[in-house]
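Heads up, one of the protein chains got dropped from this complex, but the rest are sitting where they should.
This part shows subunit A:
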Amino acid sequence: MFPKGTKRKFSDSGEEAVCGGGGGGDQGPSAPPAPSPAVARTLSSSYSLQRQSLLDMSLIKLQLCHMLVEPNLCRSVLIANTVRQIQEEMTQDGTWQIMTQALAAAQCPADRLVATEVLCRQTEAAAAAAQAGQSPKPFSVSGLEEGYHSEEVVMDGDAEAEVAMSSLSPVSPQLSSASYLAGPFGMGPCWEDDEEDADCDEDEEEDSEECASEGEDAERHHLRADSRTGEQVFGTFEIKHPAPPPDPALEELFSDVDPSYYDLDTVLTGMQSTPKMGPYDLLESLSSHGPTALSSSATCRSDLNELDHIMEIIVGS
């Protein structure tokens, strides 16, 4: 009846503990008692595993949208609210930072799993970057028909980096350059493409084009990731009005080309990009870390079955 995927094998008991079990009331993790770092440690691992799995599932659902028909807005809003809720709770726990940093440190394999045609017509994107000192702005639904927002990527210089992601403009001029920047500065380019992927506004006529181009960008970023220096540069910066995405047809032609030369421009302008971990970042890292084990995060999946499962979802849709 239910697909026997990794989620079952991964945390059958965990799932039942969190999502199952008898008794009254909804099953599921109840809100942590106090938003202190100590809470993160006291939370049961099965709870946090289940929460992570729920987050992964939600992000995949948001990505897998219909090609031809407008996705159900009610469903999208409910899923987005769920992601937001998880994000808020994880931020309170402090686990959000841990997870994003773990993913940042992770190796990103060259092969991409998420097909470009899947990354389209997003109805949501993560909220705009939070102001300094505030908790990350909750994940939200972005403009369906209007609201081409400029991208803002803000990062503080230390471990307490705000985790946020801006909503994307389909006509994002500097976005590509922002992404390219991450490469030589070694800040995990494998998920920076999320920002591009997430900006497929369903009202943008060239959505599929956008998506295709962004998917291709992602490919390049992966290649670049392997060649990155590992140097990590921190700094406070802001990038507005990202660059326009390249022509998708060209993308396909040059998908194997190392685009590091693009970085020169942005390097010379002194702009640096270290994208924050947002919901879409997580999705990218999920699908990209593949067989490589992520050492520092117990919450990330790393087995082939997970990839197969994701592929089934993608192909199945």
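In this section, a contact is a pair of C-beta atoms (placed from the backbone, for glycine too) under 8 Å apart; a residue touches a chain by one contact, two chains touch by 3 or more; residues count from 1.
Everything that follows uses one rule, which is that contacts and distances are computed from a predicted model.
The protein name that UniProt records for the chain not on display, among "Actin-related protein 2/3 complex subunit 5", "tRNA-guanosine(34) queuine transglycosylase", "Serine/threonine-protein phosphatase 2A 55 kDa regulatory subunit B" or "APH1-like subunit of gamma-secretase", is "Serine/threonine-protein phosphatase 2A 55 kDa regulatory subunit B". The chain that is not drawn here is touched, among residues A:L59, A:I86 or A:M99, by A:I86. Residues 1-3, 5, 7, 15-16, 18-22, 24-31, 50-51, 54, 57, 61, 68-70, 72-75, 77-78, 80-82, 84-86, 121, 125, 127-128, 140-147, 149, 167, 202-203, 205, 207-208 of subunit A touch the missing chain (whole complex, contact as defined above).
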